[in-house]
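With one protein chain removed, the remaining protein chains of the complex are shown where they sit.
We call the chains A, B, C, D, E, F, G, H and I, going by the order they appear; numbering starts again at 1 in every chain.
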């Protein structure tokens, strides 16, 4: 059964996927810095049109706002970002409990 | 400490993020079908340029090949896909153990 | 003083701006239908790259999810949508009170 | 009943939506400055392809011209703008009266 | 001396330039039909990225709205339009008087 | 009756529409300079994808070549140009006589 | 010495380069048909973004207008065209005499 | 009868069309320099998306390689190039003999 | 030592890389058909912007022309192709001998 967890603000998890392009040759360095940021769940260096994909899992919209516009976008070496904010999550995993401890 | 898990083929996890556009008005229906597929970890309906983001976590490259080219791309209602295959994962979570049970 | 109202999920307002392209010659008809939808604050037919701009003001993220993915995107005659979900609102107006009566 | 207020020059309201990209890490700072400008009704920092969306409500076309080409576009830190001038507004709200006091 | 005529709504001229792509082989036919429309000043078939450029000169914004969204966009054979609404006109010619007789 | 004036080189009028992007905040300044150039009929600051639209009306192709490649494109502050050279003009106005006095 | 032949309307040669995309698998067939058209000097099937490049050499602008908008664009199987009209030609060859016999 | 001259390497002619964008205001200067290069048959300054179109006619692929990658692309002032290498040429003219004397 | 084999027409190898998009769900089927074609060295189904990458190694330009424009492009299910014809090959492998037996 797919747990269709609506991204209810407040209690449950607000998720966003950020597509990033980074300065030539600094992809891994920037990935490590991003992965340390509060609210960043995972960072992947990828093949294709983008250099990095960041998965954000936070509790409320304004945490998302701070993380993306205050911390991530001002990180030196980041050249372009496109933030895809999740309406709904569909998963056989219970993502909330898996990720909520020590989010 | 950020666990920099290289996507070693074979034993460990191979991850890919697929960006999808779906037929008008069928986003949620298609998200549910995708989330049931073996190897699909999470599906998010999102705002922005794309309609859906699919996170795939499998054990080997050819599972990824089957899932994307045989199952996902042939799903009726999917209009465009862009698969971003991960080189490396960076996370404070131990993603392998979290997701490896019953992948 | 600019009221910087973070889009706090739950109590306050969640805002999104949807950029739309509509079938040739049906722009005004579709604008009227959209403007009647619960949660749609304003619809503008515009010059430029897009045909319509829809301003959505709702109370919680999942209302936004329903409105965009269930109702708007499935409206016949809509050809492409790009949903820009607001992180934060900045305005000299007290948008919450202005729009919260009978949202 | 949807109030279809044609954007009559002169007496009633002329509306435009400006899509903006801002210099890395200066999104919130620039949003605050824009929101103070005469004729700017609301500014939203957003996820997706653009960084900011500005809603302009003025009384006549040349106020719009001054605001966009003289004040907004010359603001340091703004990298790209696309101005979508409204032909018509459709809304259950009486936007003119709501916004005309102290425009 | 360049007459900088602000596009004052009401009395003076509201100008817009519409960039159009038309169905293969019907460029000239569609140009003739457009040129007959009230408010259309000139139509040019052109080389380059677009097929046709339409110059509109009307008295008020809502005439522009009717012409573009009601009449032009619904003309069969028109495939894509981008309307560039003029903020200001700069010309050594007195465009208002030249074009206002029998607009 | 629409006067379909083929752009015959030599005697009659050669028309081109140039779409321009200008340096941030210098749109009006550059519009004024362009409008003074021999062969430039009108310049419009516009909303949408481009900043300026220039209408050129000259007597022969090489006047067009000089104006665009020698004078306009080398004007400091102009960032991108796309010249749409007219094949044919369609208009209820007698554009040739209107614009030929003192072209 | 490079012969800089301005594309003087009337007596000398008016040149245009048309970039074309054709229906799958019909590139060679369409190239042959185009090459037979009056005013078409050469047609090349090419690698890269486009399928065909057509070089047109005619005596006056309106011949160019007829050829492109009446004959070429209406040819069944042609999907997209972009016409680059030449301002000036630069060549060590005397293109006019080479191509003017039996244009 | 259209002479369908396959671009046979070695004896016959290898043709390529290069689409170029040049630094603002230097289009004519760069066109003249290109036209002097061995293997460059014609250079056109054009309206539309590109600034210059270069027609190359040489005897063998590696002459093409030298000309484009060694000489043309390193010419100061050239900002972007797209080389369309011809598979086949179709023409009523006998291009080989016309252009082979003193190629 | 890197063997810089200029793509000499005639005796040695002419190489091209074709980027392909295929109809939804038919990627593997089309890859198998392409791989059987004379002159096709390898076909890869890939992640990213394209679906398939085809490596062509033939002896002369016109074999390349036949293969791409006659056989590949007319294959049902292929939606878009971009052919990148190689100027030069650089490799520590002796590609010519490796691939020339039974090309």
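Here, a contact is a pair of C-beta atoms (placed from the backbone, for glycine too) under 8 Å apart; a residue touches a chain by one contact, two chains touch by 3 or more.
Predicted, not measured: the structure shown is a model, and the values here were computed from it.
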item	value
Omitted chain's touching partners, listed by label	A, B, G, H, I
Contact footprint on chain B, counting only the chain that is left out	6-10, 14, 60-62, 64-65, 68-69, 85, 87-88
Interface with the undisplayed chain - residues on chain I	2, 4, 15-17, 19, 28, 31-32, 34-36, 41-50, 53, 55, 82-93, 95, 98-99
Hidden partner interface residues of chain G, rising order	47-49
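Simple rule for what comes next: only the chains that are shown with their structure count from here on.
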item	value
Target chain E, source chain A, minimum contact steps	2
Fitted rotation between chain A and its twin chain F in degrees, CA, nearest 5	145
Inter-centroid spacing, chain F versus chain E (mean Cα positions, whole Å)	15
Per-residue multi-chain contacts in chain G, two or more chains	16, 28, 45, 47-49, 65, 68-69, 82-85, 87-88
Those chain pairs that satisfy the touch definition	A-B, A-C, A-D, A-I, B-C, B-D, B-I, C-D, C-E, C-F, D-E, D-F, E-F, E-G, E-H, F-G, F-H, G-H, G-I, H-I
